[in-house]
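Missing here is one protein chain; the remaining ones are kept as they sit in the complex.
Order of writing sets the chain letters: A and B. Residues in each chain are counted from 1.
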Amino acid sequence: MSAFLALLKRDLMLSVRQGGALGTALGFYMLVVTLLPLGLGQDLNLLSRIAPGILWIALLLAALLSLGRVFSSDHEDGTLDVLATGRMPLEMVVGAKALAHWISTGIPLALTAPVLGLMLNLDIAVYPLLMATMLVGTPAVSFIGAVGAALTLRSYRGGLLIALLVLPLYVPTLIFGMAAVNGLLGVSGTSAAMLILAALSLTSVVLCPFAAAAALRVQMQ
Amino acid sequence: MQLVAENLVLERGNRKVANDVSFTLEGGSGLVLTGPNGSGKSTLLRALAGYLRPASGSVRILDVSGSNGGTGESCEVGEVCHFVGHLDGIKSHLTAAENLTFWATYLSDKADSGHSVAHRVYDALEVFALDALADIPAGYMSAGQKRRLGLARLLVAHRPLWLLDEPTVSLDTGSADILVKAINRHLRDGGMAIVATHLPLAIEPARGISLVRKEAQA
């Protein structure tokens, strides 16, 4: 367990020291949200109606942007080889790194959503629910993304490929996240959608490390 | 403790790199791998560490001496080895001490519980003459200093088996001597070391295996 915590702490420390990753993701997040009203026109009613969807999609894209480096920096400087020796299985290494990604990227993105919601004229009553769905859903984003990052570790089209592989797998997260938010906007089924979203996150936390670790093992040969 | 490799056949990209390699390494002895580029030294080390699954044959650690519980059972090599490859495994945004502290915590073993992490890190830095650089980010260091920092990892956590792939690259003679001394002390304490090298290193007691480049037979 101390090895798991040590790795988690190191990854968080690195993301603070390097700084750039989170800043870039947040900047990208804001930029997507800024561009959309420019493209869609300034109809405030329309914007407030589609704001949760815009925010969720922008969040997925921004999280995706920072996923490419999850394993590649450790692979390039030989750290991954050393992480693989020792008693902690590679699955736990993946778990620690994906968790660090969630804490350092998923949570900040989810917490920024209300600020951007203001720009989109989103009803303030929706904010708590929107943030809750994002906090519950982003673990799935980080862990599913880790599989994509592991699979594309040695491909020469990293960033673009990871989007093609991972975005289709984000469909359930997006749909249930939106379903939960829409529930408050006046339809139904919020709690069901929220529970399924939580189940989705937990399942990815449990299963994705196995797929990602298998992909990493193959590439360390 | 004993390392047993039996009839190892290694393939890399459908090409045979090693054919039928067998050896036994007793605790307290070293093994020096020599051979030209492309003869499969790195591949053999990676297979021993468990990164590369051999096409056939096996590598096992046998716990015969009883120093580690003495159950006589075999275990995964990857769990009990230090691996130092061509890359240092150093994060340039962390200081020397932070890098080592992470590895000391991550790799620590039951055998290390006698000493605190800070103590182990300080000792390792001192042995490799890095104590003056403890609080300097590794990114500012020279290639040789980074290499020494990577090697200092060997001393912050106890592992019976050291697998070193060209450890003297970018080291000056003085630093290479420090490394050889560290290896020899590890062997005196009953450890094992397998070193792939181009330079003759004064590792005692050690046997040598010379690998030849496998020629394609028509």
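We take it that a contact is a pair of C-beta atoms (placed from the backbone, for glycine too) under 8 Å apart; a residue touches a chain by one contact, two chains touch by 3 or more.
The rule is simple: contacts and distances are computed from a predicted model.
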| Name the absent chain by its UniProt protein name; which of "Methionine import ATP-binding protein MetN", "ABC-type nitrate/sulfonate/bicarbonate transport system ATPase subunit", "Heme exporter protein C" or "Cytochrome bo(3) ubiquinol oxidase subunit 4" is it? | "Heme exporter protein C"
| request: Would you indicate which residue among A:P89, A:P114 or A:P172 is in contact with the undisplayed chain? | output: A:P172
| request: May I ask you to list the residues on chain A that touch the chain which is not drawn? | output: 147, 151-152, 154-157, 161, 164-165, 167-169, 171-172, 175-176, 178-179, 182, 187, 189, 193, 196, 200, 207, 211, 214-215, 218-219, 221
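In this text, only the chains that are shown with their structure count from here on.
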| query | For chain A and chain B, what's the span in angstrom between their mean Cα positions? | reply | 37
| In their shared complex, at which residues does chain A touch chain B? | 2-3, 6-7, 9-10, 13-14, 17-18, 76-79, 81-88, 217, 220-221
| field | Residues of chain B touching chain A in the complex | value | 12, 46, 49-53, 78-79, 81-83, 85-94, 98, 102-103, 105-109, 150, 153, 159
